[in-house]
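With one protein chain withheld, the remaining protein chains of the complex are depicted in position.
The letters A and B name the chains in turn, as written, and every chain counts its residues from 1.
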Amino acid sequence: MNHLSSETFRENANAALADAQLRGALKSATSLFGDRRRSAAASLPNWEDLRSQARAIKDEVLSHLDKYLEDFVRAAESRGAKIHWARDAAEANTIICRLAAEHKARIIVKSKSMTTEETHLNTALEAAGMQVVETDLGEYIIQLADEPPSHIIAPAIHKTRGQVSELFTSELGAPPTDDIAQLTGTARATLRDRFAAADIGISGVNFAIAETGTIVIIENEGNIRLTTSLPRVHIAVMGIEKVIPRFADLEVFLKLLPRSATGQKLSTYQSFITGTKRQATDEGPEELHIVLLDNGRSRMLAHPVTRQSLACIRCGACLNVCPVYQQVGGHAYGSVYPGPIGAVITPQLMGIEKTSQLPYASSLCGACREVCPVKIDIPRLLLHLRGEISERKGSAGERLVFKLWARVMMSPALYKMSAVTGRLLQRVVPVSKAWTSGRDLRPIESRSFHELWSDE
Amino acid sequence: MNNEARQEILSSIATHLAASAPFDARETPVDHPVTLPAQPRASNLVDLFKQNLEAVDGHCIIAHGKAEIANALTQIISALQKTKLRAQRIAISDAPEVERLMHMTDLEIEELGIAPNSSEIFNFDVGITTAQAAIAETGTLVLDSARERHRLVSLVPPVHIAIVDASTIYETLGETLAMLQNGKELSPAVTIITGPSRTGDIELILTIGVHGPQELYVIINQ
Partner (left out) sequence: MKVSLFVTCLVDQLWTGIGVSSVEVLRRVGCEVEFDQRQTCCAQPAYNTGYLKEARQVAQRFISIFEESNADAIVSPSGSCTAMVHHYPQLFASDDEWLPRARAVAAKTHELSSFLIRVLKIEDVGASWKGRLTWHDACHGLRDLNIKSEPRTLIRNVKGAEFVELEHADACCGFGGTFSVKYPEISVAILDQKIDAIERAGVDAVVSGDASCLMQIGGRLSRKGSKVRTMHLAELLSHRQ
C-alpha cells in the first residue's frame, strides 16, 4: 500500500489542495457531519454537563490505568476471555498471526478497527498467508482501492460514488452504476459468503468495562455483529486506553459518541460482549481473545497535557470542524489518525522524528476543543508538542531568530531600532514570498504608535 | 496470558503516571457535576418508543393480546410476500410464544425454521424474535442472548420482526443498563438495536439495509 508519509505533509497537503474532486467531497462531508453533530448536541440540554462528566470519568481511569486494566482483565478472564498483552504493533500482530495459525484459519473477517490499522495487522496476516476481508463498507472500499482511511468515522469519504463504482467494476466485475443503494447491495452480497466461511472474526473495541469485563462495540451496518457471532473465534483488539470503570458509565459515553460522530441519538447496534458463551450449544464464538495494545500509549501518561490525548473516544468531530482538515483531508497527515487528534497522537505514538510537521499544521483556532465530547484541549497539546519539537528537533536558524526576537522585545531601545530598520529594509529586501504569493502585505508604518504618542 | 509483556506494560504505566505527579498538582481539574440532574419523565412510553423507532425507519405496530399480534404478523408477512423480499422462509427464535403465534396465523409459507444454525440461517427471508426489553427515548430493542436464542435470527435475514411487551419498555438507556446489571452476572452477549441497518459511507448518503436487516418491525404487546 502506498501510504503518504507524515514527513511530506506539506507536499501531501498541497497535492490535496489541487485535487478539486477531493475538496468537493471534503466540503460536503465535513459540513454535513458538522451540521448533524451540532443539531444532535443542541437537542440535549445537558450536553455540557455530559462532556464534563465523560472527561472526569476518563481522567479517573487514566490516572489509575494500571488498576483499571487489571480489574478489566480479571473480570474478563473470569468469564472465559483470553487476554493477550502487546507492548507494540509488532507484538500485537505476532500474537494475532499465531492465534490464526493455531486455528488453521484461512479466511478472516474484520470489522472496522483503527487500532488494527495502526499496527498494519492486515499486512501481517496476509504475509502469513491468510485471507483478510474488511467488512465495514467504507473499509471494504479502501481495502479494494489499497488506500488508507481518510477519516476516522467514514474511511472512504474522499471517494465519490463514481469512483466507488469504477472500483467495484474493476475489482468485482460489477456493472457500473451511480445508485448508492446498488453499490451497497453489491458489497453486501459479496461479503455475505465471507462471513459464512470465516474461521476468525477480528473486531475493535469502543469501550472495555473494568467492572464487568465487558467489551462494547458500536456500529450501524451489522457487520460487527456478524463478525463477532458467526466465526468460532473472536479476536478483539483494543488500545489500553479504552477502559472505563463501570457498566453504568456507558450511559454518558453512548449519549456523546453517536451524536458527536454522526448526529445519531444511538448507532444502530451496540454489542455488549462479556466473555464466552455459557453452553457449547449456545450461539456465538467458542473463543474470545482480547489483545491489549500499548504501542506508546503508556508514555503519554507522563504529563497531564499529553495524558488527555488518551481520553479520545474516536468520534471524528474534531476532523469535521478543523479548517485544515476541511481543506486537505485525511491522507495528507500520513497516519491512520488524521485531523486535530491525529496531529497530536501521531507524533506521540510514532515519535517526532518523521511526524514533526503535524503539530505545526494548525492555525490554533480552537474549533476542535469546542466540539470534543471529552473536552481534550487540542490547541494546548499542539503547543506542548511544538515546545518539545523545537527543543529536540528545532531548526538552529529558527531558534536563533526567536532568541534575537526575545532580545529585541525585552529592550525598548532595540525594539525602536528594529522598527526603524524594518522600515528601511522593506524597501530593499523582498518580503516573505510565503505571504505575498497569495496576499498583499501592509507596509510598515512610517511612524509607530509609540512615536505618535510621543508627538501628542 | 503473556506475563512478560503484561509486567512491562503495567510497569510502564506506573512509571509514567509517577512522572506526571508534579505536573498534575498544578492542573485545575475539569469541573464536573457529581450526578447529572434528573430529566423530565415521559408520560406515555409506548408512544415515545413508537415515535423514536419510526424516526429511524423502523415500523411499529401496537397490538393487544395474542390474537392481534398474530394478526399483525399475518399482515406484515403477506405484504412482504408481494415484494422481492419474498417472506416465504421464516426463521424464528426458540421462544415458545413465537412458534405459538406463528401457528395462530394462517400464513402460507415455504419453510419455518426454529433457531437455524449458522450455515442454514442465510437461507431465510424473515427472522422473528421477541425482545427482552425496549428503550423508549431512542426506539431501541434489547436482546439478551442468555434468555432467547435470537442472535442470528435477529441479524441475518433481511427482515427482522420483534415482539416486545409494553411492560418491559424503559424510558432511558440508564435505566436499561441498570436493569441489565441488576445484581446478576451480565449475559455473554446483549445486543441493543435501534432501527434497521444503515450506512453513510458513500458520500454520506444514507442507505438502509447493509449487513444487518433492512426492515425492522416491532410489535408492541400492550
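Assume a residue touches a chain if its C-beta (ideal position, glycine included) is under 8 Å from a C-beta of that chain, and two chains touch if they have at least 3 such contacts.
For clarity, every value in this text was computed on a predicted model and none was experimentally measured.
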Residues from subunit A at the interface with the omitted partner, ascending: 10, 13-14, 17, 323-324, 326-328, 360-367, 369-370, 380, 383, 385-391, 394, 398-399, 402-403, 405-406, 408-410, 412, 415, 419, 422, 432, 434-435, 437-442, 444-445, 447-450, 452-454
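Please note the rule applied: only the chains that are shown with their structure count from here on.
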Subunit B partner contacts - residues on subunit A that touch it in the complex: 25, 28-29, 32-33, 46, 49-50, 52-53, 55-56, 59, 63-66, 69-70, 73, 77, 79, 82-87, 91, 95, 135-138, 141, 154-157, 159-161, 164, 180-181, 183-184, 187-188, 191-192, 195-196, 212, 214, 220-223, 225-226, 229-230, 240, 247-248, 250-252, 254-255, 262, 265-278, 282-284, 292, 294, 298-305, 307, 375
Residue ranges of subunit B in contact with subunit A within the complex: 1-2, 5-6, 8-10, 12-14, 16-17, 19-20, 23-24, 27, 29-33, 36-37, 39, 52, 56, 115, 118-119, 122, 137-138, 140, 145-146, 149, 151-152, 155-156, 172-174, 177-178, 180-181, 185-205, 207, 209-213
